[in-house]
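The structure appears below as structure tokens.
Showing just some of the chains, left in place.
Chain lettering (A and B) follows the sequence in which the chains are written, and residue indices restart at 1 in each chain.
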Amino acid sequence: MGTESNIKLLDENGLRLDGRNEMELRPIKIETNVLERADGSAFIEWGGNKIIVSVYGPREAYPKHTQDIDKAVIKARYNMAAFSVDERKRPGPDRRSVEISKVISEALSSAVMVEQFPRTQVDVFIEVIQADAGTRIAGLTAASVALAAAGIPMRDMVVGCTAGKVDGKIVLDLSKEEDNFGQADLPMAVLSRSGEVVLVQMDGDLSVEEFNHATDMILDATKRIAQIQRDALVARYSVETQGGE
Amino acid sequence: MPKDASGILSEIKKGYIINQLKNGKRGDGRSPEEFRKITIIPDYVKRAQGSAYVMLGDTKIIAGIKIEQGEPFPDTPNQGVLTTNVEMLPMAFPTFEPGPPNEDTIEIARVVDRGIREAKTVDLKKLVIEPGKKVWIVFIDIDVIDFDGNLIDACTLGALTALKTAVVKAEGMDEFKLPVDNLPISVTMVKIGNTLLCDPSVEEEQMAEARITVSTTEDGHIRAMQKGKVGSLSIDEIKNAISISLKVGSALRETYIR
């Protein structure tokens, strides 16, 4: 977690800097098929985050030695635009984005019916246009929608949320200031129906009780977010129907 | 330049397009000098100092400006620094690959940069903090997220809009608008058969023999040119391209860059 500071993140009523209470999510909006070329795509606005995800595949895995004879390989690539953060981000992968790409790839692999497409790969490109804390979870949540929009067979959707500790209190969906100056950060993602955890990372300082409290809040929130995912996919189909297909 | 998704533009399609052109019509019904629909959303990325989302037909790009303090180049101690970078993201087209910029990307970035640099759009002399030691560095970064041809013009429009909205700020300093003036409009054309087509789609780019970009400013002067692709152009075709660029560019400026 970030730097210690004297910034008070909760006011006397327990409200957060942006006025939310501890259980409150920032506004979330998901839109599908925002790009022409991709096989599927999604755009998510989550608080100040703006993230575009595009999906290509299944297509032949390349180079050949990366092929899995039993299943498709899910290759997520998380990338931040140079202008997405306060200090310009030099183009190209850094150690942080490599790690995030890995855990997102693993999380999505649980959801896709990879065994249906041996020797192929499914590319999931996640571009963070504007970053505002929680980009990996927002990107993963949108990626799941983009995969569905691409028509990739999935056994379940992946949906995630973050909780954390701020001024000693567990709160949902950290903002940028809370991420920078809080005491713990717990991003988690689950399979929508089964509730099985496909991504969890944590850093900071949590007691076991705090951890349990945080996961309860996250699980509750993922139900709400899953609904937004479903709405986005439905909206797309209804729009298509109107379009006369 | 990338091929279409299957890697090859089918001969049948190509024949159809050329045939259409004989009747003065392009595949999508446009006239030769007609641009596709342009939508520009300025200030799209709040965290950037200036930004724009540009849709040029199905081509979509996002331009963002970052302005940071740094050292001037040794040979221009009394000027700020301007740098333009384009990322042809692998999300934008099936055959685009991750990794450092390839020669196509570099050419596009350099042509966009050249137009802006030669028009002296950004007054670099006003970006000196301490002569020879500390200046403002203006980074123009452009993400290509959806590709349907004519990146040079889309990126130029995005860069100009982003520059126009950009603000220079730093802790303990008064913020000020980035000094921007004299905006160059680039118009890119390809030659198919004997026709010059403005704002080519990806299919037109693929089948074209030659490409030419002309950047002009409001005074009717040429600021940058670049011929691309393997084919040749006659001198008359180049002169024609210049006059088209002046005419079409002037309309674009009026509509989108005021």
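Heads up, the rule we're going with is that contacts are C-beta pairs under 8 Å (C-beta built on N, C-alpha and C of every residue); 3 or more make two chains touch, one makes a residue touch a chain.
Predicted, not measured: the structure shown is a model, and the values here were computed from it.
Though each chain kind is drawn just once, the whole complex in this file has A x3, B x3 as its copy formula.
FYI, only the chains that are shown with their structure count from here on.
Partner chain A is touched in their complex by these residues of chain B: 5, 44-48, 51, 58, 60, 62, 64-66, 68, 85, 87, 89-94, 98, 100, 139, 141, 143, 145-148. Per the touch definition, chain A reaches chain B in the complex via residues 35-38, 41, 48, 50, 52-54, 56, 59, 77, 79, 81-88, 91-92, 123, 125, 127, 129-132.
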